[in-house]
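Before we start, here is the structure in question, set down as structure tokens.
Left out: one protein chain. Kept in place: all the others.
Letters A and B name the chains as they come in the text, with residue numbers starting at 1 for each one.
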Amino acid sequence: MFESILVYGLVASAILLLISLGFSITFGLSGIANLSYGGIYLSAGYLTWYLINVLQFPLFAAALTSVTLMAILGALIYRILIIRVRGNIMNEVVVTFALGLATMELFRFLGFGGYGFSLPSVASGGIRILGQAIGFQRLLIIGVAILVALLLWYFTRRTKTGLALLGMAQDEYTALSLGIDSDWSATYSCAIGAAITALAAVLIFPLGVIAIDEGYKVLIRMMAVTVLGGLESTKGLVLACIILGYFQVTVSNLASPRWTEAVFLGAILFVLAFRPSGLIGQSKELEERV
Amino acid sequence: MQNEVILKVQDLSRRFGGVRAVDGISFEVKSGEALGIIGPNGSGKSTLINLITGFVKPDKGAVFYKGNNITGLKPHKIASIGIARSFQTVKPFYNLPVYKNLIIPLYSNRVKKQLKGGCMGDRDEAAMHLLEEVGFERESNLPYKITGTLPHGYLKKLELARCLCLDPEIVIVDELFSGMSMSEIASAMPIMEKIVAEGKTLIMIEHRLRELFRVVQGVMVLNFGKIIARGTPEEVVKVEEVKEAYLGKEGETVA
Partner (left out) sequence: MKIKKGYRKERLDRGIKARVDDVFAISSYREIMYLAMPRTLFIIFLLLLPLSGSITGPYWQGVIIITCIIALLTLSWTFMYSVGLISLGHAVFFGIGAYIAGWLSSSLNLSPLITIPLAALSGAVLGALLLYPVLRLRGIYFALITFALPLFMMRLIEATGCLGGTAGLSGLHAFPSRLFASYLVIFVLLFVLFGYLKIMDSDFGLVLRAIRDSDLSVHAAGINVPLFKAQALFIGALPATFAGAFLTHYYRFVGMTAFALEYSIFPITSAVIGGTGLFPGAVLGAFILTPLSESLRAFGTLRIAIYSLLLVLFIVRLPEGLFSFIQKKYFQFERWVPLERKDDNAK
């Protein structure tokens, strides 16, 4: 029991990290809360499925293609839609939210819902850790989640471009005066976010079937994690993923799997009541840079 | 009341990430005093104001107002006990008509009681009166314009008027004159002098030393979040450290 929680909690945490990194990086780099990633996640899943099953792509090529296409789509969404409402938070949020909804509900209408839509695993089989059977796909997810998180951390804290983008998000005017084009940095950040979300889809969908509600689930988890971790810090994000991941697995082991969704509600309500700015976010309710 | 300590700041500190924006600042302001705060950009002046007025929470230290500890109080509480502040970057209500901007502070608990009757007419009249005081002519259509259409200098004055609406005991203005034209500054000077003459306590962050020194009796110089000098304007400009930090190596002469 205990070992199973230990191992599968880690898997759940990695899954959460992978699906929330895209949203978080876009927000961190450009201040855009891009709520269309639920739709992107689903689109990436179906696109990969289409490439593999209809166009007979090999798995790896299909995955690569969808990640690339989704990155382009993310950039296009910014260039075509978000750019026109940039700066007006309400419009940013509503436009991306509506876009995500439209995508997901369109898929539902087109009959993509049922079983039979699933992606193959990269590798079948598995190993035993602490006596727990764990598939290679799950190991891969853990590895990729950590790798992507580290890469992003390195990119934003150690490379010139990354630092510039980060500075941009914090202080647009200064960045502008340093000659950084805010629109291009936002375009990149949307592309990166969409690509990571697509990558998450390609890796996570093989664990189950591609269902419309997965899109909503992902969107909710993305939000639960970012709300719990606070919008600003990577440390908080990772911490929130670990807490929620383990909590979710514990609850579904001890009580019943149907309670797992309620865990996220609990987390959000907890944050609501006690730490509105996230677990380790300082209360920044009024601060702004002057 | 005169010459009593009205505001006392004790070992106030705040870091942002690795930056010590305000680093162990302590000082006192006497009632009716006019204090100038100067220092290079990024030296922590605005953060100090934010700490005093509750917009930023301190890591360490305390603020006392008339002997009461007001550290960590919410900004609206601090405003309603009589400490009004203006923002360095103007934050007017862009979509409201100009005079309606002043209805907001006049609607706060502090002033609502003082305005007898408190009905709509009273408040509008009070707002127009204050606007006139900071230089919006009543006859012009300026008070009725949508705030977003005003030029920047007027927004600064509006910012000041919003402070005065609260009938404060301490007025804190953050770089009021930057962004104003010479003539606007000239017209704003009498207002500042009047605030002091009325016996209100004034704390003024300013880069325009010439004008600042005409209003204030004491000056405090900040650098890297610390006080590096305090005294009368004449004393302060003589301090070597200040010349280096603020006026440049050669030290510009200031009248």
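Basically, contacts are C-beta pairs under 8 Å (C-beta built on N, C-alpha and C of every residue); 3 or more make two chains touch, one makes a residue touch a chain.
Since the model is a prediction, treat every value here as computed from it, not as a measurement.
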Chain not shown: contacting residue from A:A61, A:I129, A:L147 or A:L265
A:L265
Cross-chain touch to the chain not pictured, restricted to B:R110, B:K156 or B:K200, is B:R110
Considering the complete complex, of A:L119, A:V227 or A:C241, the missing chain is touched by A:V227
Even though one chain is hidden, which residues of subunit B still touch it in the full complex?
53, 55, 74-76, 79-80, 84-87, 91-96, 100-101, 103-105, 107-111, 120, 123, 162-163, 165-166
In the whole complex, what residues of subunit A lie against the chain that is missing from view?
33, 35, 81, 84-85, 89-91, 93-95, 97-99, 101-102, 105-106, 108-109, 216, 219-220, 223-224, 226-227, 231, 258-259, 261-262, 264-265, 268, 272-274, 276-277, 283, 285-286, 288
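The rule is simple: only the chains that are shown with their structure count from here on.
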Distance-wise, how many Å sit between the C-alpha centres of subunit A and subunit B, to the nearest whole number?
44
